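Removed: one protein chain of the complex. Kept in place: all other protein chains.
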């Protein structure tokens, strides 16, 4: 995996309390998105009606992140995080609002989190592609790549775990993270209120029952160049029980990762490899295979999530062959900036191609 | 009263104009809230139906504050303030927005304020409990403590004065503050537009007439260790005329305060004491007594304000014995952080207990 400067963030120590600090950081990205689901005729066998959006549109996002923290005399760090994201997908620009706050207390290797928590599934090492787009292309192909490459996403069951939300209130849960030497563990919990309207996780097609309780955990162990991670979620909502296994490591210049998930009976496998090319480039490829891909029709909302915003008619989807493929190319421009490009074809026969620039600040 | 570092705020002078500055500051807090009004059965004599929220929930708030100012060649300071607050109460997390802006011009001891003004009642010295929670527990018991301890809050008449709002547009008024030696004065004014929808003050149960005019004033004088404050409000809206008197001072290690308010005929008395214990702790207690507490049924919305968010059924309230009690404990952790805990029982028989951590940045 290509090295990048990870900490371009502004960091100011306060004048009167050396312990307290405010960090302002974020990133911008913009580029072109080709999505064969937009402007489709409805007679291409996919079943998606024309939605009035061009196949090729500009995609962009600006993320602004505020990090606040202080340290007590007893070496406990207390902190919080808030984000703002302005986004345009499919030629619909959205004015941003703040997301829900995340709070934490950290002492040595132990962190307790409250509020818009990370979640033990979503923050599991080896769960997602680890690059600036967190996936394929310039915006992760509108999360389309996650549908394709994340082992815990299968037809009819997408994104049904607790995850830090950059745009909504998020899980409003509780979590404990622990790290000691080669071992790390993460336990998360959330419960929605009974008898009141669900807060939901903001993901279309992912209905939230009114009193959902989720418990998730991951355990990771690193031996030499390799790391093995086991994760799982128990939920009182149908379709949300998960068991996930990931193994990843370095073989000379090549980074390799294997992922497997049992999604309440629907299994999905994935293999991912990336390699530095020359001094500034990195190429990544993946292939995944899932059972029961024909059940995809159920998940149309999520499956075509790039098609957010107002449209005519929902995008019906009759599933697909079960295999998904993706390729991603990254070129480091220096100064925290890079060119990012990629293509992904998912098991529901949707194809997206993207290229653009990405910069951190 | 325990001393805290009051100015952890970031303060940056600009490169090109030494007079202009931007300050970013705020605080985070999170902890547990026990509220006997949640999950109640409706047969406990309080009359509150079950609302589907657990009796014990996590409460949290992140406040982010921006302060902007410059100084003219004639030594007039011109400035403005904007806030953002992310909050979770009763297990409902709210994504924050900005509040209304406050503007001011200051010359020597004189300040003129415009917009989301402080208000001469709400900013009156000795009006509220002066600690990180501005009250009892980690979040002021969801303002429940203010209902109990603030002399200007009585059954049926809550929060009906102009006050700086951290989450809404606020009073959009005009005020003048003056300070000279031992004397300080504050005059505020607001008027809502005639014949258009009221802006309101964002407080449930506090209906706003469409063309409300409020004038408020406070005068404070300090002699030795003691300060006496007289405040009042004249309004063209029924129930809003107020006369408030507060006297506070230090007797050895003990801080004492007495408060009295005539709320358009309904009188309320309060006594408050706090004492430093050891090097890092402070304990505070209060008791208040109000007339006409049986009128509480009118004020159900405000009286149970912790129960914000969607629910089934409103919380009816049949008033109570007229006395309210509270106790608060604070332990300084250093670095602008502290443990805050407290319990409050109000004249409408509601009990809340809270504990958590608080940190400034």
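Per-chain residue numbering starts at 1, and chain names A and B are given in the order in which the chains are listed.
Please note the rule applied: a residue touches a chain if its C-beta (ideal position, glycine included) is under 8 Å from a C-beta of that chain, and two chains touch if they have at least 3 such contacts.
Because the structure is a prediction, the values reported are computed rather than measured.
Shown as candidates are A:35, A:60, A:99 or A:188; the residue that touches the absent chain is A:60.
Touching the missing chain, out of B:68, B:221, B:258 or B:325, is residue B:68. By the touch rule set out above, chain B reaches the unshown chain at residues 12, 14-17, 19-22, 66, 68-74, 76, 78-80, 82, 97-101, 103, 105, 114-116, 168-170, 172, 174, 191-197, 199, 211.
Against the chain not displayed here, chain A makes contact via residues 5, 7-12, 24, 26, 28, 30, 50-54, 58, 60-62, 64, 84, 86, 88, 90-97, 309-312, 333-337, 357, 359-361.
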